[in-house]
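This is the structure, below, for whatever I ask next.
One protein chain is absent from this view; the other protein chains keep their places.
All chains are identified by letter, namely A, B and C, in their written order; residue positions are counted from 1 within each chain.
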Amino acid sequence: MRAIELVNLSVYYGPVRGVEDVSLYVDDGEIVALLGANGAGKSTLLKAISGIVGTKRGSIKYFGENFAKTSAHQRVIRGLVHVPEGRRIFTALTVRENLELGIYSAKLKHGQRTERFDEVLEMFPILKEHATRLAGMLSGGEQQVLAIARGMMSKPRVLMIDEPSLGLDPQKVDIVYDLLEAVAATGTTVLLVEQNVNLALEIATRAYVLQQGSVALSGDSSTLASDPRLSAAYLGAESD
Amino acid sequence: MTLLMSEILNGLFLGAFFGLVAVGYSLVYGILRLINFAHGDFFMVAAFVAYTILGSSIVGHGHMVWFTVAWVGLLVMVATGLLAVLANRLVYHPMRRAALLSLMIAALGLSQVLENGVLNIPGWGSAYLTFPVTSPPNGFTVLQTNFSWFQLIIVLIAGFLSLGVYLLVGRTLIGKAMRAVSEDRIAAVLMGINVDLVIAVVFFIGGALAGAAAVMTGVYYGQINYLMGWTVGLEAFTAAVLGGIGNIGGAVLGGVVLGIAQSVGTGWFGAEWAIVVTFVALVLLLWLRPTGILGERVARRM
Amino acid sequence: MAAKLPKGGVILAFIAVAALVPQFTNNQYYLSVGYQTEMLICLALGLNIVVGYAGLLDLGFAAFFAIGAYTTAVLSVNHHWSIIATIVPGVLIAVVCAVIIGLPTLRLRSDYLAVVTLGFGEIIQTIANNMSMTGGPTGIYGIPTLTISHIVIQTPVAFYYVLLVLLLLFVLISLRVRHSRIGRAWLCIREDEDAAQAMGIKIHRYKLYAYMGGAVMGSLTGSLYAPALSAISPPSFGFSESLLILMALAIGGMGSVSGAILGGMIVVILPEAFRQFAQTRLLVFGLVLIIVMMTRPRGLLPENAFRGFRWPFRRRVAPLDGAVIPMVATASSPSASSEEDDR
Partner (left out) sequence: MFRNSKSMRFATSGLLVTGLVALSISFQAGGVASAASKSNFVIGVPLPMTGAEASAGTEIFNAMKLAASKINSQGGVAGHKIVLNEQDSACDATTAVNAANLLVSAHVNAIAGEYCSSAALPEQPIFSRAGIPVVFAAANSPALLTGHFKNTFLTLASGSGDAAEAAAFFKQDLKETKIAIIDDQSAYGTAIADAMSADLRSNGLTLAGGAIQAVPATQTDFSSVIAAVKSSGATGIFWTGYYAQAALLVKQLAAAGVKATFVGSEAAIDATFITGAGSAGIGTYATEFVSPSGKAINLFNAHYRKAFKSAPGPYSSYGYDAIQILARAGNAAKSIQPSKIIAALRKTNFVGVTGRIKFSPVGARLGMPEEVLVVKNGQYVKNSVQPKL
């Protein structure tokens, strides 16, 4: 079953090209990584899939359903959750309130909400002691964990996560990636955008490499890892 | 000394009105960063709607009248809320990508449209209209100052409504969604929050509060006019800034502080200088505390 | 510079046409509407320095207009000064007021500054209304005519030309200052205050300059407008007047001289054009205001000298990519694409 399938997708910011003619798919239960240099269009692609930027051409299918006319918040309700770059947690709200907003759209009774809240805290124990603090007071790594935890509150079918390692020290990065593996282990499909190739290929089953808005390479993680064109794609884009 | 105390008590009463309208101002500002100059005119339109409905539905005397006032009040709150939602849908929503100044000018245009719309409606027009129901004068005396029971009821209703909104924003899920939208609209969308709906709810609440204030104004003061919204709007806006705009508790507090400042200032310098006292106090306060009394949350964001 | 030529052309054409108007009509009414338009354009150009160039939202600009008009009226009626001589004290008082109100408040963010300037406008109007020196609510009447050496300016035509000269002066100043060192500093502050400060621009000082510049222009206009009106009273200098000036600028286009000219024409001429509809004309005016702002939110003749122009008081946006903001809504998901603009 294809969780996400993009066919010839193009996104433009006014006259500026974001991505052009991208086709890719993510199967149910997979971890797929989107790789590429800065400005290659990875984040744009995620934003197009989650619906916060409009597309110019092409189609987005989510479990076979066409998403062209579905508004961004509706996509979340269908189980497609996007943890954006820079975490974007609500700093003026408490950790608990942030998590509660993660199941905003779910039609749950109060008891069920608390239950889910406890489940997620079990999964992300770092947050436990901070539940009543303002999210803005957390450290960077804790904020990233909160962002993922917030995304997991609604038990998404697909979790898209953008640059989870950005700005974190290696130790925190390990924690975050362990969590991601734990998330995937619950059966959640993960679409991961990452600049750090080695990190991403370690947990992903497959990967796509974007270069200047188009797919340059794709394949299994293990084959890609040894492909010399991979580093060329990075270096090529960087030397531009 | 008793004069000062009675001025403070009067100021508290005035502040209840300011605060109620200011909460609406503050809510909309908090979520859209828009100084909604038309907000005072929602209040004005509400007073006229209440005037018309009450005029045609008052039957009987005594308690029956107050029962009618109560349900008309609720009806007008809903109607004004819907008016605000409609204004948002027709004017502000299509402009959500425009610069704030453009939005502000559009709000001024809307204010003109509402005022002059009422001016041109037969039966409303430019005259000072006498409200069909007026509050009975009997009451009680505190510190040699007479208050009517109705004034007490107004303060209680205003306090009750403000507290309701405060709890709604602070405790409920939709309230949390409002705060989320106010802080980061994109992230809110990614939580599955229907931002347009949240904004509509905010306009509805703001409008409904203005509607409640309008009915109480009509019944208490007994007189309405098509320009009544402008002054109230200006005072409410000042109160909202004074308390720290975007902050519900701040709006109520700002209203009370403004009411007291006006009342006491009038006592010292004469009513003709009331507005000068108000604004000098505002400048001093902003100088010492540039974000208003309770404005920290906004300050950090800016 | 080439890109600016068409605009210069528009301004020149306007001035030329404006100068010729009295040759075609001596209708007193048209001429009086004419000089009121010029007056409002002058005020809009003054406000343009404050709001359009430096990005400071001012909701009480009519205060400086009032200061000029009242200084001239008081000195000429009560103390028999000649009108020309009253201009200097008017300007001085305006500048002093600008500094007094500006020093403590110009460090505030725009919304707070807006309410403080609004308050300043109300204060000036209240003072005019309450002092016996300013004639209280009746105001001051019998303001003598303007005499420049031996020429007596009394007829609408004469005032029309006097205000046209002032307008021309303001246009030249606005265009010159825009590309001067100080003008560039203002634009930097408007675009990004923090960055401007990081670049070593003394932002408070330059903000104060802008505020003072606007005050001088507002006061000058007031001094010359008082004799044209012959009687002034507080209601003409209230919040609604301040808003009218701001509207002119917003409709025409912030930061743009040709925009101020066009906007001034619209806000004066439009309500006059709908005079026949007495009670409905302001309704129409309000509708026009909304429609213009909805269809052309940057005004009819926006400033376009800069690519990547950033509007003052836009929401403080941090787009996800830090990249370009979508200008054109594209095919799919209209509700979705619109969200990009906000944080």
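Keep in mind that, in the parts below, a contact is a pair of C-beta atoms (placed from the backbone, for glycine too) under 8 Å apart; a residue touches a chain by one contact, two chains touch by 3 or more.
This structure is a prediction, so every number in the text was calculated from the model and none was measured.
Interchain touches from the omitted chain, evaluated on the whole complex, reach B, C.
When the full complex is taken into account, the listed residue touching the unshown chain is C:Asn129, out of C:Asn129, C:Ser174, C:Thr221 or C:Ser242. By the touch criterion stated above, the residues of chain C touching the omitted chain are 6, 10, 27-33, 36, 129-130, 136-139, 141-142, 156, 229-236, 262, 265-266, 269-270, 272-276, 278-279, 281-282, 300-302, 304, 327-328. Residues of chain B that touch the chain left out of the display are 3, 6-7, 10-11, 13-14, 116, 119, 125-128, 130, 134, 137, 139, 141, 144-146, 148, 217, 221-223, 225, 227-228, 231, 262-264, 266-267, 270-272, 274-275.
Please note the rule applied: only the chains that are shown with their structure count from here on.
Using CA-based centroids throughout, the chain positioned farthest away from chain C is A. When C-beta pairs in contact are tallied for each pair of chains, B-C comes out on top. Centroid to centroid, with C-alpha atoms defining each point, chain A and chain C lie 49 Å apart. Averaged C-alpha coordinates put the centre of chain A at 43 Å from the centre of chain B. Contacts with at least two other chains are made by residues 183-184, 186-187, 189, 195 of chain B.
Shared interface positions of chain C, i.e. residues touching 2 or more other chains, are given as 320, 335-336, 339-340. Those residues of chain B whose C-beta lies close enough to touch chain C in the complex are 29, 33, 35, 91, 94-103, 105-106, 108-113, 115-117, 119-120, 126, 183-187, 189, 195-196, 234, 237-238, 241, 245, 272-273, 275-276, 278-280, 282-283, 286-287, 290-292, 302. Listed in rising order, the residues of chain A touching chain B in the complex are 50-52, 71-74, 76-77, 81-84, 88-93, 97, 100-102, 104-105, 136, 150, 154.
The residues of chain C lying in touch with chain B in their complex are 51, 57, 101, 104-105, 107-109, 111-112, 114-116, 118-120, 122-123, 126-127, 129-130, 239, 243, 246-247, 250-251, 254, 279-280, 282-283, 285-290, 293-294, 297-298, 311-316, 320, 335-336, 338-343.
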